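Here the complex is missing a single protein chain, while all its other protein chains stay put.
On to chain A.
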Amino acid sequence: MAPPNNQKRVKGTQVYRPFVYGTIAKPFNDETNPKPPGTPADHTHSWTVFVKGVDDGDITYWCKKVQFKLHESIQNHLRMVDDVPPGGTFEVHETGWGEFEITIKLYYVPESLEKPQTLYHHLRLHPYGETEEEKEKMKQRGEVPAVVYEEQLFNEPYENFYEILTSPAPVGKGGKTKVLKGGMVSSVGERTALIPLTNRPGSEFSLETENMLLEEIRRAIAETKKLSDNLAKENQEAETYLAKLRAEIAAA
């Protein structure tokens, strides 16, 4: 959609919203995850691909619909998920036997006047990890999550959209029916960019995790600094030695 002339972008402003996306796969077994009738015999896992807010926050006020592009061998491989209640999850459930890359296309609300954006996510069915230990742990859990945190940046959003992004969720009649029908409480749907302070089982994306990551990166920065300092010293020595060698050659 071409932006109409009467709309202006809010200059020099960036608004961000955290969200998570990814897949969760479960192998079929008779007790906890029986094969639903009608699944092909060679399917080994049931899995879900989703896009949702951090800690069940609302994202529907900026994300209108999500298209999941699955592997072409899957019937009806373009799945458009639409009409998600506030605070809900855009998700697709499937069964299958193989891993592949899912293309996730986010469509923004019409007020944003923005083009859809694409994310890529690798569907994980089998336990993964850098060490065997991690893999084993995942196997014990009975499900293979591959969930990542992402932040949606709106660079210089249009004024209308900026207004939506920076006002609290409207309450009133609409909000009330929401509570009744979807079991959704308006305050969960608060339009905030804040992330929870601490980790909870089921949602490990919080300030705590961020701080841990920051700690790691700072350590890495210190390490690289040390390495390059050492290397710089060695290089200097090597240079003086080379100069000496050359002087000798010239003299001889």
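Here is the rule we use: a residue touches a chain if its C-beta (ideal position, glycine included) is under 8 Å from a C-beta of that chain, and two chains touch if they have at least 3 such contacts; residues count from 1.
Following the convention adopted for this analysis, contacts and distances are computed from a predicted model.
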Checklist entry - Looking at UniProt, which of "RNA polymerase II transcription factor B subunit 2", "GST C-terminal domain-containing protein", "SWR1-complex protein 4" or "Trafficking protein particle complex subunit" names the chain that isn't shown? => result "SWR1-complex protein 4"
Checklist entry - Which one, A:D30, A:D83 or A:E132, makes contact with the chain that was left out? => result A:D83
Item to check | Contact set of chain A toward the excluded chain (per top definition) | outcome: 9-10, 12-18, 55-56, 60-61, 83, 85-86, 106, 108-112, 114-115, 117, 119, 148-156, 159-167, 169-170, 173-175, 177-179, 181-185, 187-188, 190-197, 205, 209-210, 213-214, 216-218, 220-221, 223-228, 230-235, 237-239, 241-242, 245-246, 248-249, 252
